[in-house]
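Note that one protein chain of the assembly has been removed; the remaining protein chains are unaltered in position.
Right after this comes subunit A.
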Amino acid sequence: MRAQNRTIKGVDWFTVLLYLFMVGFGWVNIYAVNTDPDTLVFFDYSKEYTKQIVWIGVSFVTIGVIMLTDSKFFVEFSYVFYAITTFLLILVIFIGVEINAAKAWFQIGGMRFQPVELAKVATALAVARVMCRFQFSFYNISDILRLGTLIFLPILIIIIQNDTGSGIVLLALFIAFFREGLSPYVFVFGFVAIAVFILTMIIPNHSIILILSVAFILMVLFNRFRKEALIMTAISVVFFGVGAAIFKTAGGGVNYDVALLIAMAASSIFLAIKALLRRLPKLGVLLIFFWGTVAFTYSTDYVFEEMLGEYQRNRILVMLGLKDDPLGVGYNVNQSKIAIGSGGLLGKGFLQGTQTKFNFVPEQSTDFIFCTVGEEWGFLGTSIVVLLFVILLLRLIFLAERQHSDFSRIYGYGVASIFFFHVAVNIGMTIGLAPVIGIPLPFFSYGGSSLWGFTILLFIFLKLDTNRTQLLR
């Protein structure tokens, strides 16, 4: 097979067409945001849509370069690529320019470039490289450490840049890990941790402990330890009653936290003895899980109340939708919903939107570009865009599954995971279903480096896909 042949042959044209359509439609919306129907100038060289055209051109050239590169190159150089982007991530902290409080941009002439876009590609490649090794296992400590470092090192650096939103994106790679055999309990545990984290902010600690205690006893019950569960309940109630009574007689008010903890400690001791005597490791795991979450509750509470400032606390509360902020972040979401809602079924038509121009909606061309789609193209437009993204994601899964080499498959899932996270959070945020995290909508949002980064991310996979029947290592 000759090199030129491989360049185009076997490319998944379906995905390429999806890509072209999205980039084109994205540009149309950026054009709409930047055009005032009052002063109709058809083309203005200083506008965002002109710059975006330049970046689209750059992306097309890059696609050519990727297609001409040997697939093996991406496997071989994945670590080098990772090292270079990590270096760039650190470098930008020192020589980058600050935009929206995040020091995450290189400025070269009039163009700005965000190295985090390349870091996503590099991390996905490096992760695929680590995991495609023959002996890789999620139950091997050194493998887990290696994989964890690959993911959390860039996240840490990006958080130092104060661009937390972009950092969180890399956590999406856990979806790829799930496909490769990561235990679903990791996700259950993660979900519980997030739930507890949010709960600590909205309800008092003793209520959380109560919920956890009930859940604990129920878990004991459903693991077919009916008798133990009943005895535990009895011990807990008695000790709680005694504890509360002591507090009452001591004169002060009842400290429910402490009373509950005493009650649960008593029943836990009972359970621990039972587990040791009857050799029941399952009960031990449950015990560790319960006290782990209790400890997590208190540490979260401590960090939140004692270590964070008022401003940071509010910011988190607003982001989680636990606090109204009609003039800050909440205002953005409200404006965004109004813009999308005003589109109706068919939208107001191209360039006819009023809500998404001139600062009604902030960041209209970048993070909130979906509002323009909603306002000018209506439900028809938005549902088609959502559908196209879902189709793209499913197509990527399909392509990933048909790879013969593990590297290509894992990378394919990495690409799908990153795209999914961006789409879910970005669109979710504009319609009030996700917290406001400023990350772009792939192919739609204005911004050269994000378009370029997403293009590279996608087309490296499409290139690998042309060699799907070969074993790349």
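One rule holds for everything that comes next: a residue touches a chain if its C-beta (ideal position, glycine included) is under 8 Å from a C-beta of that chain, and two chains touch if they have at least 3 such contacts; residues count from 1.
Note that contacts and distances are computed from a predicted model.
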{"item": "Complex member absent from the view - protein name from UniProt, among \"Beta-lactamase\", \"Nitrite reductase\", \"Carbohydrate ABC transporter membrane protein 1 (CUT1 family)\" or \"ATP synthase subunit b\"", "value": "\"Beta-lactamase\""}
{"item": "Among A:Gly10, A:Gly284, A:Gly341 or A:Pro435, the residue in touch with the chain that has been omitted", "value": "A:Gly341"}
{"item": "Residue of A:Gly96, A:Gly165, A:Gly243 or A:Gly378 in touch with the missing chain, whole complex considered", "value": "A:Gly378"}
{"item": "Touch list for subunit A against the chain that is not drawn", "value": "36, 38-39, 175, 178-181, 184, 326-327, 331, 334, 337-338, 340-345, 348, 352-354, 357-360, 374, 378-379, 382-383, 386-387, 389-390, 393-394, 397, 400-401, 413, 416, 420, 424, 427-428, 431, 433"}
